[in-house]
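Removed from the display is one protein chain of the complex; every other protein chain stays in position.
As written, the chain order gives the labels A and B, with residue 1 at the start of each chain.
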Amino acid sequence: MATFEEIGPRIPVVEPIRVDKVHPRAKLGRSIRVIVTVIVTFIMIIPVLVMIMTAFKSRANIVTPPPKVFFKPTLEGFLYLFTDRSLFSPSNLEAARANPGDLNYWQKLALSVGQKINGPSDYVGRLKNSVIIAGTSTLLSVILGLFAAYAFSRFKVAGKDDLLFFILSTRMLPGVVVTIPLFLLYKQLGWNDTHIGMIILYTVFNLSFSVWLLKGFIDEIPVEYEEAALVDGYSRLQAFFKIVLPQAVNGIAATTVFCLIFAWNEYAFALMLTSEKARTAPPSIATMLGSGGLEWSAIAAGSLGFLIPVAIVTFALRDYLLRGVTFGAVRK
Amino acid sequence: MSTIELRQVEKKFGDLHAVKPLDLTIQDGEFIVLLGPSGCGKTTTLRMISGLETVSGGTIWLNGRNVTWLHPSERDIAFVFQFYALYPHLTAWRNIAFPLQAQGESRETVEKRVDEVVKLLQIEHVLKAHPGQLSGGDQQRVALARALVRRPAAFLMDEPLGALDADFRESMRSEIKRLHVLQHATTVYVTHDQIEAMAMGDRIVVMSEAAIQQIGTPAEVYNNPTNLFVARFIGSPGMNLITGRYADGIVQMAGLDNRYAVPQVWQSALRKSMNDGSEIVVGFRPEAAQINDGGKLAGKVYASEMQGSSAVLHLTINENEIIHIRTDRLIPYPIDTLVHFDINPQMVRFFNLKTEAAIKPEVTQ
Partner (left out) sequence: MTASETQLRGPNTKIRQRHLSNRAIVNLFIWPTLLLLIAMNVFPLFYSLYLGFTNYSAIAQKAPVWVAFQNFSKILNDKNLWQYFATTGRYALMSVSLQVLVGFSLAMLVREKFKGGGILTTLILIPMMISPVVVGLFWKLMYNPTFGFFNFLLGLSDPSKSPDWLASRIGGHPVPGLALIAVVIVDVWMWAPFVMLLVLSGLKAIPDYLYEAAAVDRASSWFQFWRITLPQVAPLLLIAILFRTIEAFKSFDLVMGMTGGGPGVQTELISVDLYRIAFLGQFRTGMGSALAYIILIIIIAISNLYIKYLNQSKGEG
């Protein structure tokens, strides 16, 4: 017997409109809402705009009142950020100014503020450290988390709920409690100020989050797919790679974004557990000293540059973020 | 008096017609069912009557008042949702009392009316609970109570039994019908279940593809469907429909060399509306055919379905068509047996294959 559920035109899902919502008053309300939202958004990102502007301002423009909205942009900030410089002595300065010769753009810029370039600054190295440490730890926490999440999702494990709670609670610990012993532990292991030390640390920190988030996503994938694969002769491991993994891509994306943001921006541990070799960018940005105190344009330039990768990744995966944030909370 | 009139009411989403312009008049106190498959426009029509959906064209009249653009709460209607839509943070009692309180009724009135309705639906025992703590059936009763308490001019119900277990659905069906009779209220009821529609409706509006296919009493749509869609949709199983070629009083059916002689009463009607050689559909209900060895038509047994006191025999007529015939014989036929049958000439119907419309018999004087 045929069912007639399938007969009938497919009407695409469109927003229903109630009679009271087409009333002019309701329409006005909606316009007001849009305007208010635009204004509020603008207010919210003003500080970011300030930061962007500051990155392109000359030192003078930054510290003289009143603050300028219109100014002549310069790349000084980036110069301060990326290079190590020293002041010309007055006499050398005269000589250099008289003879611009074939100085490149950056050297000329340095000259205009009376300095000469010695070489790249620490920042480049710090940036590299950030990329290595954040990238590797994110990779590790997602991979390890994925395996653990799968096992917790699909198998009976002794004390599963307790283990899961334990994993969650490690996230709840204030970092301060573990910083001190970790500092000492690392001292013993010789991991202070090493890449491996920081990578392991960030991995562990992100692992609890990654396990929970990924478990939530994997729970959503019906077991039947794997069971069908098992019947067809695949091993569990093969089923995991061929079937579960492709379907968990959304969850993996969300988890990666969150872990990356955390590891990338982390400051406290980086401050306390590194000094020279493995220091990441956040602690260094905070201490950019110029000749008269904080070098604001360098800080702005550094912060801006540091923000951009995160912004790009977050923007690209914003839908996953929304789903990820609410996981485990909405489902019960 | 609470008549509802839809004049040329239509609904479009962009270029897509969710409901093509339709006219419908619902009489005071009538229980009318909008029946059809998913996407046919029945729910949209109901929502337009309620004001939960704007109309793209046409007007809606309630008791002679033009309510097309009135706020839902100003139309004097109550709406029963498929998923109950009970306020989760109010107790059952307060859910039921709410519509009256929102209209500013006095405390005594509220208590009296809620009391009446609660007794009617026999839900005294759930009044202090929150909707989340109640079973589906109780929730639906509370939703009905909330609708009843206002004594509106009309009740609009959107597949209210859809979320209930099958066994429960039947008892709730009769409860709703009983309530309707007691209240003398006009009710517009939407469902995709034709059994429900046939059991409950005074009249049924069969809809498909955004348009009305037929309006009639259950008997009318069952016995005299106006087109192939209604013939197939109504009845379980639906009407048997066999295609064939009409020529001079005989329908030549494909396969098994079945030649059906058109009954006397139909002959002049068919002669007038069909050309020789054109395709025609012969329709008859499972109970309209009789198995007998001397039958003029034949089919091969495909399956037998024992249904207790009777059985339904599924026969293949040709490669494509299977028909169902009801029989008293309780011993199943072996598969592929050739079986002969006759069609009751009072109960046969004819359809034009191209237009899908039923061919009307000529009225004898």
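Keep in mind that, in the parts below, a residue touches a chain if its C-beta (ideal position, glycine included) is under 8 Å from a C-beta of that chain, and two chains touch if they have at least 3 such contacts.
Keep in mind the model is a prediction, meaning the values are calculated, not measured.
When the missing chain is restored to the complex, the residue among B:Q27, B:Q103, B:Q122 or B:T217 that touches it is B:Q103. For the chain missing from the display, the contacting residue among A:L109, A:L207 or A:A254 is A:L207, taking the whole complex into account. Listed residues B:S73, B:Q307 or B:T355: the one in touch with the omitted chain is B:S73. Although one chain is not drawn, its touching partners on chain A can still be listed: residues 15-16, 18, 20, 30, 33-34, 36-38, 40-41, 44-48, 50-51, 54, 62-67, 144-145, 147-148, 150-157, 163, 166-167, 170, 172-185, 187, 200-201, 203-204, 207-208, 211, 219, 223, 226-227, 230-238, 261, 264-268, 272, 282-283, 285-286, 294, 296, 299-300, 303, 306-307, 310-311, 314-315, 318, 321-322, 325-326, 329-330, 332.
Mapped onto chain B, contacts with the missing chain fall at residues 50-52, 71-73, 77-79, 81-83, 85-90, 98-99, 102-103, 130, 132, 146.
The working rule: only the chains that are shown with their structure count from here on.
For the pair chain A and chain B, the distance between mean C-alpha positions equals 57 Å.
Residue ranges of chain A in contact with chain B, taken from their complex: 1, 4-12, 14, 16-20, 22. Residues of chain B touching chain A in their complex: 13-14, 16, 18, 36-40, 47, 51-54, 69-72, 192, 208-210, 232-233, 236-237.
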